[in-house]
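Structure provided below as structure tokens; questions to follow.
As you look at this complex, bear in mind that one protein chain is not there, while each of the others sits in place.
Presenting chain A:
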Amino acid sequence: MPRSSTYEVVLDAGLFTPTQLQPTAVGRLAFQAGTRWLRDHLHSHRRLVTEHRVGLVLWAWQLEYEQPLRFEDADEAEVDVRMRVRGPRASQLEAELTVTGPAGVAVRARAASVPLALSGDLALSGAPTTLPEAVVAAFREDEIERTPYLSRVRALRGSFDREGEEIASDTTTFRVHRHHCEVADQWYWAESLGFAGGAREEFVMRHGRKAPELRRSLSEGVRRLDVTWLRAGQLWDLLQVRTTAYRHGGGLAFVHELGLAEDDGGGPYAIVVERI
């Protein structure tokens, strides 16, 4: 049986929209949960970085809202998290998380990260690697999956292009400030969900008169998110978020491409797909 960490979180009003947990709040709960699992069952994240020189960079994330959970529904929720190694050469670390309220599982999330071999400099810079054997050995047999996790973002974009109807496309800019960042002065990954959500709200403000259905993304909330990160946003980066909205399968989908406003030749940072 894969090991889990299960614990209670007290629900405060800042975690919620009027209808659901905020995606960024779920991201923070998930990162806290993964960090807790590592501490409980393996090595703390801090020890991985400082002693084993292994960093972790998130590259894919899925979030699905299931049963209702609003601020007025409960004082606390239960968080359950499990982790496993994935890939034929242990090239990924995956966390699966549920947050459960009185009505059942409210959100289910899956995060896949890539290990980095840190070069040892103060900037914590590193290069993708596989998990060291000593770290893999600390996982149980049923916590190791040889197939890699595959992001659905590329397939989703293809299906929107083939089967969907584009409503509009637009751009919004944001500056990455320190409160968006983690210890290495690069964006804290959960904040990129916030930049995408902010771009969607700007989009709704600009295009909602022409396409009133866009407002459903605020009144009903997001049902599912799929994200792929290609690079990390950096402190003081001026981000440009290109948002395209589609009608697709009776619902709405927003595709956000996050990148630098002024191209540095390195390509986009992340693709966030929100489905309503």
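Definition applied: contacts are C-beta pairs under 8 Å (C-beta built on N, C-alpha and C of every residue); 3 or more make two chains touch, one makes a residue touch a chain; residues count from 1.
Methods note: contacts and distances are computed from a predicted model.
Chemist: Match the chain absent from this complex view to the correct UniProt protein name in "Electron transfer flavoprotein small subunit", "MoaD/ThiS family protein", "Carbon monoxide dehydrogenase large subunit apoprotein" or "Ring-1,2-phenylacetyl-CoA epoxidase subunit PaaB".
Modeler: Choosing among "Electron transfer flavoprotein small subunit", "MoaD/ThiS family protein", "Carbon monoxide dehydrogenase large subunit apoprotein" or "Ring-1,2-phenylacetyl-CoA epoxidase subunit PaaB", the correct UniProt name is "MoaD/ThiS family protein".
Chemist: Just name the one of A:Leu118, A:Ile167 or A:Leu252 that touches the chain not displayed here.
Modeler: In the full complex, the listed residue that touches the missing chain is A:Leu118.
Chemist: One chain is left out of this view; which of A:Asp237, A:Glu257 or A:Glu274 touches it in the full complex?
Modeler: Residue touching the chain left out of view: A:Asp237.
Chemist: So that we can see where the missing chain sits, which residues of chain A does it touch?
Modeler: Listed in rising order, the touching residues are 49, 54-57, 116, 118-119, 121-128, 182-186, 231-237, 263-266.
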